[in-house]
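Certain chains of the assembly are absent from this excerpt, and the rest are unmoved.
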Amino acid sequence: MLRHSSKVSTKAGLPPGTLMKVGEKRCEKTTISVIDYDSKSFEEQTVERVEDIFPYKDTAKVTWINVTGIDNIDVIEKIGSYFGLHPLVLEDILHTNQRPKMEDFGDFLYIVLKMLYFEETENDIMAEQISLILGKNYVISFQESEKDVFGHLRERIQKSKGRIRTMGSDYLAYNLMDAIVDNYYIMLERLGEYIDDIEKELIGDPDREILEEINYLRSEMIFLRKAVWPLREVIRNLERRDSLLIQEKTVIFLRDLYDHTIQIIDTVETYKEMLSGMIELYLSSVSNRMNEVMKTLTIIATIFIPLSFIAGVYGMNFEYMPELQWRWGYPAVLVVMVMILLLMVFYFKKKRWL
Amino acid sequence: MLRHSSKVSTKAGLPPGTLMKVGEKRCEKTTISVIDYDSKSFEEQTVERVEDIFPYKDTAKVTWINVTGIDNIDVIEKIGSYFGLHPLVLEDILHTNQRPKMEDFGDFLYIVLKMLYFEETENDIMAEQISLILGKNYVISFQESEKDVFGHLRERIQKSKGRIRTMGSDYLAYNLMDAIVDNYYIMLERLGEYIDDIEKELIGDPDREILEEINYLRSEMIFLRKAVWPLREVIRNLERRDSLLIQEKTVIFLRDLYDHTIQIIDTVETYKEMLSGMIELYLSSVSNRMNEVMKTLTIIATIFIPLSFIAGVYGMNFEYMPELQWRWGYPAVLVVMVMILLLMVFYFKKKRWL
Amino acid sequence: MLRHSSKVSTKAGLPPGTLMKVGEKRCEKTTISVIDYDSKSFEEQTVERVEDIFPYKDTAKVTWINVTGIDNIDVIEKIGSYFGLHPLVLEDILHTNQRPKMEDFGDFLYIVLKMLYFEETENDIMAEQISLILGKNYVISFQESEKDVFGHLRERIQKSKGRIRTMGSDYLAYNLMDAIVDNYYIMLERLGEYIDDIEKELIGDPDREILEEINYLRSEMIFLRKAVWPLREVIRNLERRDSLLIQEKTVIFLRDLYDHTIQIIDTVETYKEMLSGMIELYLSSVSNRMNEVMKTLTIIATIFIPLSFIAGVYGMNFEYMPELQWRWGYPAVLVVMVMILLLMVFYFKKKRWL
């Protein structure tokens, strides 16, 4: 499914910066929730009108504005104009086929990530685009559908677990990214288990459906790599603190996140290599079975064709075939046949075909 | 068709800078159209004589001179000498087998791009070379044939949609490149659909024509990569603003375009890998069918060769074959044969060949 | 077994820095041993309570604190808070699926390595994570189980062999890393011998189990590469002496260690290429055997099918078949058959099939 998430041609020809949703429709309604906190206070609400979030822009507290559903272009546009987002940023939020990237606009950072799930019912990987706007005291996150991986994070902010309530918006953005990347591990583990299952089946009794499944997974790996690889550069750039929005004490966490992305890339590459190895294994197992089939045929044919020939000879109707009148002719021929049979079996045993 | 667009040997031996059209003839007539605009005024015309475009060179307005058909060397030469283009630039405009590149001549930039189409009637990719001269207030574009992808752009300039009328010639050049790159998306999407079709056919009932088609597409991918890969460097260089002709506010658009070229390169690479995977799938399906054929043969032969042997034995003409006189000899042999048959079927069932 | 040592998903959703053991349980009890030495004195003891190691932190002597078993989070936490380790470092110590890495925290360096064994009973590679904390006068090492490779080193410190007693904590850390890397050589040698054994078997009489073993080893190589490759960068960084904790006179030893890691990486790559070559060899040997099987079938069938036909002809029951009444008909047919047989044998000899 990763594979079919990249159609943008409908937009070709429009001026750059034209806002238009590109991508599969996922969520009709746009919901905006706001979490506003500092070390002492915590406030959570779902706003009715988009204008309700504007006051949070300049408060000293950290504000997390989460926009669910991006099909309502109006809302996106209003947020964009109030928070001073460049039209191209808004365009990228709406185009859900971006590569992960980070852009520094001075007073805010724009970060695009992919949220990835392993859908067990279909044994397939699903992707959703998350856009983050990291400003001085706020983080705006745009997600395509209601399904997300931020539940634990919301709980931690609310219950003030860990250091989240004492740090700034950059640490909040880090936590959002960390939640997404942590979820990659889950996705990769499920995928790994699925690959293990397929491998077991492959060793047991391979059929063509397995080959197609392996091939499908391998092409998914190609797309997965496309989704994960640029993430490394994104986090590397954040960690280098080119932007003043990233504080010194957050860097160590970003470095940790960077290590995670490298591990994830490693794992994707490894899965890809394993799947290639499995295709080879499949092909060799097809050869092996062919070999066995041919051996069976050869053994049977090689034994019985000469015997049948002998029977054929004594089935000829010549008048003068002295053997036919012999008293022990028939048993003698049977003995000869058994001897040939034994010889053949011995030969095949020696050749280790039996 | 990408493959056969690279013959230049006819020119070998001539002094460098000799003007001579190299490439397939596409368009006999050379047409020159001029669009001249600023935020307030707009003028569009098709000029009769090449000299008519000269006055536009130094106006304060932005001028887009579009030259369609480059088989008329005279016209190209006149434009070259009036606008001060180096003979090697003119040579490159006429040689339609350039790699995409950007060259900075101080007072103008020379940019070569490839316009790519997916021709659905032939399921093939067609290429056409576009040369851009970006000067202070003008852009000259040279295209091989009348077919182009600039229709939407012309309309946007005329109707003053977006910010095009308020920005300079660099933004116009960006828009030309953007139109070309946007068209790559369309081309890749068509190509992707065609590859999907082929893949479905491959799973259904593969034959040799499909293999040849896949192989052909894969070699097209090699040429496509050659056409797209250097584009990345071209736009990267423009974005770095080494040239004063590129204004600060255009850079963000070029960065966006840069992201697009990376996505396109990614997609081309991915298609290439997918096509390689499909070749493997084809080969394995050939093996599979062979396997099935062999199994059928083996089952039939393995069952009937021993049975025929038994029949052959009792077809022998020995005088003293006591079984032949037995009252129940014949039925007994038939029973033995049926038992052997059942044994064989059971054996094949166990081996899962049936 | 390298392959299944990377589950971390159970931790997803917890705040960063939450301490929780991730990885297989290896050792229930946590033992802490302390070796304290300078050129003149030597003291070794196993402490009962974790607090007993605290006084060693600031002594002038070099102290090696070895923590065996990391399932007791309490102990790790106490050490961490006394020695001022960042929560993320403690998290990494507990997560036994780290890539090898080095992090500089100013007053201490954190180094993660993998201890690798070749388990001969299972012909498999086992991995264990070692974390080192290198401070001014102390080294703390965390190992997962009691099995380690530091026996020789302990003996050398005790008996004051080599220069170990006269140098600082950085040289001690180098020795720990050297012991681990030396053990890679042993592991690779065992592995090499095992690969040689497999290769011999492959040339002798290849069967499918061998292919699966080769494929398994190849996928282990992929994981081994993941474990060894980053080591190079770790030691390179130590050697560059960015940290003041590394003294000038230790650098030459680190450079030597660096050479060793490159040799090890080379060897892993080489094994991987050799295993790929062996898969090709296996596939070709399957083809060869198929060829031989087919040849046998073809020779037997090609000789006897025509002969059987002749016998069949004279087994027909036509009333008017003059040959049947001929006195020498039967011997003549036998002679013809033998001649055909010889002709066939000659033909196969010429084709070099016999």
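Order of writing sets the chain letters: A, B and C. Residues in each chain are counted from 1.
Everything that follows uses one rule, which is that contacts are C-beta pairs under 8 Å (C-beta built on N, C-alpha and C of every residue); 3 or more make two chains touch, one makes a residue touch a chain.
This structure is a prediction, so every number in the text was calculated from the model and none was measured.
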{"item": "Complete-assembly copy number [criterion: all chains share one sequence; 3 shown]", "value": "5"}
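Operating definition for what follows: only the chains that are shown with their structure count from here on.
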{"item": "Copies subunit B and subunit C - rotation angle from C-alpha fit, nearest 5 degrees", "value": "145"}
{"item": "Chain copies touching (subunit A, subunit B) - same or different residues, decided at half shared", "value": "different"}
{"item": "Centre-to-centre distance between subunit B and subunit A (centres being mean Cα positions), rounded to whole Å", "value": "26"}
{"item": "Whole-Å gap separating subunit B and subunit C, where each centre is the average of the chain's CA atoms", "value": "43"}
{"item": "Contacts with 2+ other chains: residues of subunit A", "value": "283, 287, 290, 294, 297, 301, 305, 308, 312, 315-317, 321"}
{"item": "Subunit A residues touching subunit C - in the complex, by the definition given at the top", "value": "149, 151-153, 156, 161-164, 175, 178-179, 182-183, 185-186, 189, 203, 252-253, 255-256, 259, 262-263, 266-267, 270, 273-274, 277, 280-281, 283-285, 287-288, 290-291, 294-295, 297-298, 301-302, 305-306, 308-309, 312-313, 315-321, 352-353"}
{"item": "Residues of subunit A touching subunit B in the complex", "value": "6-9, 11-18, 86, 88, 92, 97-99, 101, 103, 205, 208, 211-212, 215, 218-219, 222-223, 226, 279, 282-283, 286-287, 289-290, 293-294, 296-297, 300-301, 304-305, 307-308, 311-312, 314-317, 321, 323-330, 333-334"}
